[in-house]
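Please see the structure below; I have some questions.
For this view, one protein chain was removed and the others were kept in their places.
Letters A and B mark the chains in the order given here, with residues in each chain numbered from 1 onward.
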Amino acid sequence: MKSIRRIAAVAAAASVLAVVTACSAPAPEAIEPTDGAVDMEALIEAAKTEGELTFYGDANETTLQTWTQAFTREYGITVNILRLPGSQLFQRFAQEMSAGQYQADVFSIADRVSMENAVEQDWIAEYTPAGADLYPAEQSGAGYFYPVQNGYFQTVAYNTDLLSAAEIELIREDPIAAAGDPQFEGRVGVNMPQSSQQAAAFYYRLAEGDGAEDYGWDALEAIAANNPLFYSSATLVQNLIAGEYAIAVALTDSLAAPQVIGGAPIEFVYPELTTGGYFATGVVENAQHPNAARLFMEWATTPEANKLYTQVTQTVPANSDVVDNRVIVDEDFYVSPQIDTVWFDFITDADFLEASAADGEFLPEWNDVFGYSG
Amino acid sequence: MTLRFETDGAATSPVAAPPGVPLSPRRERVARKRPPALAVVVFIILGGLIAGPVAMVFIGAFQSTSLGLPGNTLSFDAILRVYASTEYLPSLFGTLGMAVLVAALAVFFGGIFAWLLTRINIPLRPVWELGIIVPLFLSPFIGALAWLMLAAPNSGMINVNLRWLLGTDQTFVDIRSFGGVVFVMLLYYIPYAYLLVSSALKNMDPSLEEASYMNGRGRIETALKVTLPIVRPALTAAFFFVAVLATGVFVVPGVLGLNTGFSPLAVEVYRSVTVFPSNPPIGAALGTLLFWFTLGGVYLYRRSVRNANRFVTVGARGTRPRVIKVRGWRHVAAVGLALYVLLAAVLPYAVLIVMSLTPYAITDFRKMEFSFQSLIEVINTPDVLNSFANTLWLGVLTPTLTVLVGLCVAYVVVRQRGRIGAVVDYLSTFPIAVPGIVFATGVLWLYLRSPIYATLAVVIIALIGAFLPHASRFASAGLIQIDKSLEEAARMNGAGQLRTMFTITFPLLKPALLSAWILLFVFSTREVNEAVILSGPRSRPLAVLAWNYVEQGSIRNAAVVGLFLTLVMIAGIVFARIVLRTKLDSSNL
Partner (left out) sequence: MTPTTLADTPASTLAAGRGAALEVKDLRIKYGDVEAVKGISFSIQPGEFLTLLGPSGCGKTTTLRCIAGLESPSGGSIELDGKVIASATTELPPEKRGINMVFQSYAVWPHMTVAKNVGYGLKNLSKAEVAERVDEVLGLVGLTKYAKRYGTELSGGQQQRVALARAIVTKPKVLLFDEPLSNLDAGLREQMRFELLELQRTVGITSVYVTHDQTEAMSMSDRVVLMKDGVIEQLDVPREIYRRPATEFAANFLGRANLVRGALDPAGLKLAGEGGVTVVSTEAGDGGSAATAVFRSEDVVLGAAAAKLENRWTATVERVAFLGRHLDLALRLPSGPIRAEVRTDLAVQAGDEVVVGVRADDVHFVPAEPGS
């Protein structure tokens, strides 16, 4: 019996030792810019030595793969992508950073508020890539994150195979009213505000924001009266194409456009009072591969990288040096969003943030109106 | 005056002191009973594997936000909201009701199938036996996806094509209804019920039924009056087992049923950690709520298993019940089985294949186009090879380690009775009571600061904990049938406990252990509940890759990966059949 105890103790100790020594090499030193500019050659060399980086993002994974593969092709540095839906991604990132578990090297998220939160917590490293100036200042967090993955806007999309020309015209004229029009009863699908801040802001604007007068809760109730089905983002567009319903409310153009290009029988229109936002991407503080991460940001801010991203997602290029020659623009139905009327500032709107918080009133009320059990 | 000696817990009868020997007036010396070393080691391992994560879930429920996040404090908000308010009551009742319904139906159908396939000479028996188990080889969410594609009310293949074929506008099936969710869940739980009941039927003393025939009762009467009452404990055990599993399922209702009116608790747990605004303490609190109910279910399950063992007797010459020859209605039964196999096994796979080959979600046969785009996209995914390697690691390491630990647990429980045996027994059954995602969250919180976080190792640890109940059940069942005297003989010949275990017990247990291995190989390969929370980008197995595809709407890619996973599982089963010479069937359960 004693021998068993001894064996067990040794085994336990050995495994603990193995596990502990498994992966705790200290992180390499990041190359800091001197006089505002960074020594690219040194950075590239240091990055290549690190050999890989981990990218946390919530955009479509195939998109991210395709995009980052260009980086890999140029520098030979592997990009490991962790893709999770927005809030889950932030949860995980926050948890890891708080625990001192530095898994991410580059952090990218669609929800601006989360990114600002991350900056506040000192989880994002201070780093200004060379191409920083090419991006609009209001959409960047200077020194921390940049909209290298462009922006996206909420649309109302529809399946052209299932609608007559007259119906389509009706939708294009006033998509929100059309979604609430009784003739479309049982043919509507909606995105839930719980799926992203932007979706929540979309509904909030109509119900309680500056759209309350023209639309208000009445408009939402009208949509609810059409017995819509509830799906979030990606499933929403898939089921639209499949024909589960004819109209999809609060579908982002970054999801719809690639499908259109791929030949799916759908089109979309931007409501007059829509919401939009830009992705935020930045280097993570205390990253395990700091130089590779910084090199990535350098690459991501170049016009070439942005052009590639634009091409894949068909979203409006944020880089001022990139010409907008997206294929989607040539589509007959396509009308660009009115940037002036797009609501970007929900991320700092105190009323909205309070109402849409976990203990706020907006979501329960939305659930109530739509009969969504959550 | 008598002296008393106690050795290893076996008290010998009092020995009268021989006359003339002076007896010391002090108290008799009793050798202290120490818990055996193996039991202690097992207890420690179970602590780390199971008790630790479960404890973390409970701790996590008493926080204001996720453990370790800045600004996290002790808070009773989540607990109060879950336990003291009525907010989650509909969800709780709905979940329990659904679980009970699914369990009852699964046992009903599984039991009938088991009886038909063990007692009646159904034509083409091996085909149906395989067909009923085949749904196990598919990740449940992939299967749910296939059924969504088949039977969504507006766009499902069945509805769309029947409409133009028959010229009507009707909706024929709606998989997104409560009935639809129950149906798909049934497809994945009937195999469990079938395996459990079929094992009891095979191990029954045949003379009990033969005596009924000799007394003039025919087949059906015998089945109802003798067979059914005797396997009833096994049926009850299967019922509770499936009910417990069904309370914790989230992938099927998650994929299918956002529109069923109530949200199963496990789906709520998943939402609480994933959907904005996320609230992990609620998830943990819900997890603890589920825990109490499923723990009760596990208790009832274990009681039934004990009763079942009381009734099962091995026949006079170890004979097994032979199949009865029946004319006439055996063909009808075969047709019924064929129908079921078609629904459960053939149809989903067919749909998945079609899905992999169409560029997007058109379900109308007239309008379908075919292309290899999805296949190409999946193959070109840079880390698909890495994911495949991860799946292989999981599929090989997890069952092996789980079976080893399960063997040790079974040994402690079956051979070394006493309090520690009982505790180990209960502890090792816990994981069935905890839904996969809840358990994984506990594991996550436990290992968050360790170097193995986000590696394959932590996924394996979670899976070992989650699957241990299965392994120890197989091992226990096998161990009970090995007579103690075989091991005792080895000890008399000088072999220590460890050597006896390796040279005598282990070889004799091989069939049971190999059966467990194969079952766990299938589970580890297709399991997503734990890996989705615990794996990092480099430790991601194929199942998580498929789940990610589903989440971002690339369901065709998900179909491709799902099919590929099935191929991997089949390859593993074939390998086991040929090289290890073990079958995945009920004879070793």
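Convention: contacts are C-beta pairs under 8 Å (C-beta built on N, C-alpha and C of every residue); 3 or more make two chains touch, one makes a residue touch a chain.
Just so it is clear, the model here is predicted, and its values are computed rather than measured.
Participant: Using the whole complex, pick out the displayed chains that touch the missing one.
Facilitator: Touch partners of the hidden chain, whole complex considered, are B.
Participant: Return the single residue from B:Asn72, B:Asn161 or B:Ser207 that touches the missing chain.
Facilitator: B:Ser207
Participant: Have a look at B:Pro229, B:Gly418 or B:Gly496 and name the one touching the chain we're not showing.
Facilitator: B:Pro229
Participant: Tell me which stretches of chain B touch the chain missing from the display.
Facilitator: Looking at chain B, the ones touching the missing chain are residues 205, 207-208, 210-218, 225-226, 229-230, 232, 310-311, 313, 315-316.
In this section, only the chains that are shown with their structure count from here on.
Participant: Can you list the chain B residues touching chain A in their complex?
Facilitator: Those residues of chain B that touch chain A are 34, 36-38, 40-41, 44, 66-70, 90, 152-155, 160, 258-259, 261-263, 268, 271, 273-280, 359-363, 377, 381-383, 444, 448-455, 457, 496-498, 536-538, 548-549, 551-555, 557.
Participant: So in the complex, which bits of chain A are touching chain B?
Facilitator: Residues 1-5, 7-8, 12, 19-20, 22-24, 54-55, 60-62, 65, 69, 72, 78, 80-88, 91, 94-96, 98-101, 103, 111, 121, 194-197, 200, 229-231, 233-239, 241-245, 255, 259, 262-264, 356-358, 363, 373-374.
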